[in-house]
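Before I ask anything, let me first share the structure, which is written out below as structure tokens.
All protein chains but one are shown at their positions in the complex.
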Amino acid sequence: QEDGNNIKLTALPYYNYGKGVGLTSPDSLFQFNIRFRMQNRISYLKDEDKDAAYEAAIRRLRLRFDGYVGMPEIVYAIQLSFSERDVASGNKEERINIIRDAIVFYRPDKNWNIGFGQTKLPGNRQRINSSGALQLTDRSINNAMFNIDRDFGLHTYYLNEKTNQFSYNIKTAISTGEGRNWTQESDNGLAYTGKVELFPFGAFEGNGSLFEGDITREQKPKLMLSGAYHFNEKARRTRGTVGTLLFDQKNISSLLLDAMFKYQGWSFQAAYLSRMNNDPISVNPDDNTETTYVFKGMGTDAQLSYLFPTNYEVVGRYSYQQPHSDIENLHPTTNQLSLGVSKYIWEHALKLQAEVTNTQLDYLNNNDQSNWYVRFQVEIGI
Amino acid sequence: QEDGNNIKLTALPYYNYGKGVGLTSPDSLFQFNIRFRMQNRISYLKDEDKDAAYEAAIRRLRLRFDGYVGMPEIVYAIQLSFSERDVASGNKEERINIIRDAIVFYRPDKNWNIGFGQTKLPGNRQRINSSGALQLTDRSINNAMFNIDRDFGLHTYYLNEKTNQFSYNIKTAISTGEGRNWTQESDNGLAYTGKVELFPFGAFEGNGSLFEGDITREQKPKLMLSGAYHFNEKARRTRGTVGTLLFDQKNISSLLLDAMFKYQGWSFQAAYLSRMNNDPISVNPDDNTETTYVFKGMGTDAQLSYLFPTNYEVVGRYSYQQPHSDIENLHPTTNQLSLGVSKYIWEHALKLQAEVTNTQLDYLNNNDQSNWYVRFQVEIGI
Partner (left out) sequence: QEDGNNIKLTALPYYNYGKGVGLTSPDSLFQFNIRFRMQNRISYLKDEDKDAAYEAAIRRLRLRFDGYVGMPEIVYAIQLSFSERDVASGNKEERINIIRDAIVFYRPDKNWNIGFGQTKLPGNRQRINSSGALQLTDRSINNAMFNIDRDFGLHTYYLNEKTNQFSYNIKTAISTGEGRNWTQESDNGLAYTGKVELFPFGAFEGNGSLFEGDITREQKPKLMLSGAYHFNEKARRTRGTVGTLLFDQKNISSLLLDAMFKYQGWSFQAAYLSRMNNDPISVNPDDNTETTYVFKGMGTDAQLSYLFPTNYEVVGRYSYQQPHSDIENLHPTTNQLSLGVSKYIWEHALKLQAEVTNTQLDYLNNNDQSNWYVRFQVEIGI
């Protein structure tokens, strides 16, 4: 399961290229690998009702440490984030959010992978992908709205990927349901997540299901079909594990379906994401004019790309997002179309990305809006 | 003083197992060691007056860097913390608290150790122990209330531990008295700390006074007796170097006594902790209905354990905490009893811990309360 000092962690698909840098203790009791990843970008924004603007920042800057303690069956993985948007993102009630992953795995054999700690839940494919292994500069609007993110708990995987034959993975998690680095009021409502991944024609080359684009130029067609269901009992936040606080606790469930196909430089991905809840509106008990709501609804993504032999890639993505009728007066229906060109210098470890995106927001009162951005991004990491 | 790349820092007893990982520069001018430590836990809480709840989080995640610059006599040690509770713990007036230790030591010979910077004051034994070298999942309620924590200043130690004969350490510090990472208003009231550690039968095996439990299975009985006195002039916080802000400045003193005994797998520890002050109530000068107070009082801990040859350990701890009569209407008298079972896989570097704890809070108005928790914890580090 080790290749050089790269521990293959299907639970933590941090994209690797080459052999990375690492340290092993003189007595071989410890292994300690260090990685970093940085994403610098500039965007030109033109929203329909605003002046044009430039937005430029370090979108992501991550350090990752992984390795084993005592024996290769006991693996740890830590990921820290430092960029302003990563640290302060989401819920302002949380003071800080440096830790993304902090988990210890026990891997008794090549099939079982049992983790205790904080990492991504087995949710939609694009969220499980490292943000450093995307084809466009960021994930889709549906991922942003419906993904089930990271959580703290017991993560149990049965992995059974085989070359050139039907194979599958089963991934489950029992977690707090409150999301990353939660230290506020606790409750006895947990979250339960289950996912099945099917590979009808066998596993992708080079863990290809963990990154976007057909960088390995699959010689045979490869397909992944996956479905995840997540039930979050007594959730406290507008999007379950993420978002601002609700005034009361809600039971929230999610259904996340994905398909991924790659063949000879072509890649196609499709996704369906949804969130369900019976009474999405949450009213402040002290002031019933103040409300918030569970974002209930569904969305679909479709993404197609071709990688030229020069390692230039063209990619297009279309996303449709539909809030449920319970909240359709609170949130627009959204269509988004993105076109991108990428140059892979060292696969996803060093790439240049350009993207143009149009977003159509359709409000219930016919007050529609069309926004544009053009973005240039450099991704670099080891 | 070096063992492999492990610099023995009695001032910073970060628990080590094996040789760790480190880098030495090609010209041997620098040594740079990297360590991490992670503590993941889940607790089931049942407070008498509340619904049951689960609390699960990364309790601690630390990175440590140490080594020397120029020559082995000049040693640095840095410890960073990233977990939500570490970063934001204590005083909300502080914005962030990533740095725990950041200190440079000059060690001219094997006895003297002169440090300038921020680290733990020479206070009670359990606080000086790394939280990664505890037998139960956390320190006692008395440690939480009475410990003198970390501070910035001049730390001077005279170390004189010898094998199999009476020996002693003397540790002193002159520090700001305001605690970690203080950048608010300063004053001319410093804090003075002095501590004596006696080893009547000689030093413990393998720096055994720096971790709990008799992991080394001492072949001869070993005892440590220690006493520390701390005087914090013009203190600004409710617990001296930690806690929320007082409305006025107070002179606070602490007396901290400890005993530790280990022999053939048995370990016994006892502690007496106290805080003294003449006028503990602090009144807001702008609104005399608003008050806060110095936590004045005393507590005792007793802890007994046996480590089986299988490296399973059973441990019990009893703690009693008594607020001073000046504040007894503001704070309950507390009794706490904990029972734990630990499995040491690689000593304290990798262990599994289970604990059940009952806490009895006795309020002055006879409104007593009995709270329970059950906790499972994994500690992993290098």
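The chains carry the letters A and B, assigned in the order they are written, with residues numbered from 1 in each.
One rule holds in what follows: contacts are C-beta pairs under 8 Å (C-beta built on N, C-alpha and C of every residue); 3 or more make two chains touch, one makes a residue touch a chain.
The model shown is predicted, which means the values in this text are computed figures rather than measured ones.
Considering the whole complex, the residue from A:67, A:299 or A:381 that touches the absent chain is A:381.
Only one of B:65, B:268 or B:372 touches the chain withheld from this view, namely B:65. Within the entire complex, the positions of chain A that touch the omitted partner chain are 4, 17-23, 34, 36, 38, 40, 42, 45, 51-58, 61, 63, 82-85, 87-88, 96, 98, 345-346, 349-350, 378, 380-382.
Contacts to the hidden chain, counted on chain B, fall at residues 23-27, 29-30, 32, 34, 65, 67, 69-70, 74, 76, 78, 80, 94-99, 102-104, 116-118, 152-153, 175-176, 181-183, 185-188, 190.
Operating definition for what follows: only the chains that are shown with their structure count from here on.
Chain A and chain B carry the same sequence, and matching their CA atoms takes a turn of 120 degrees, rounded to a multiple of 5.
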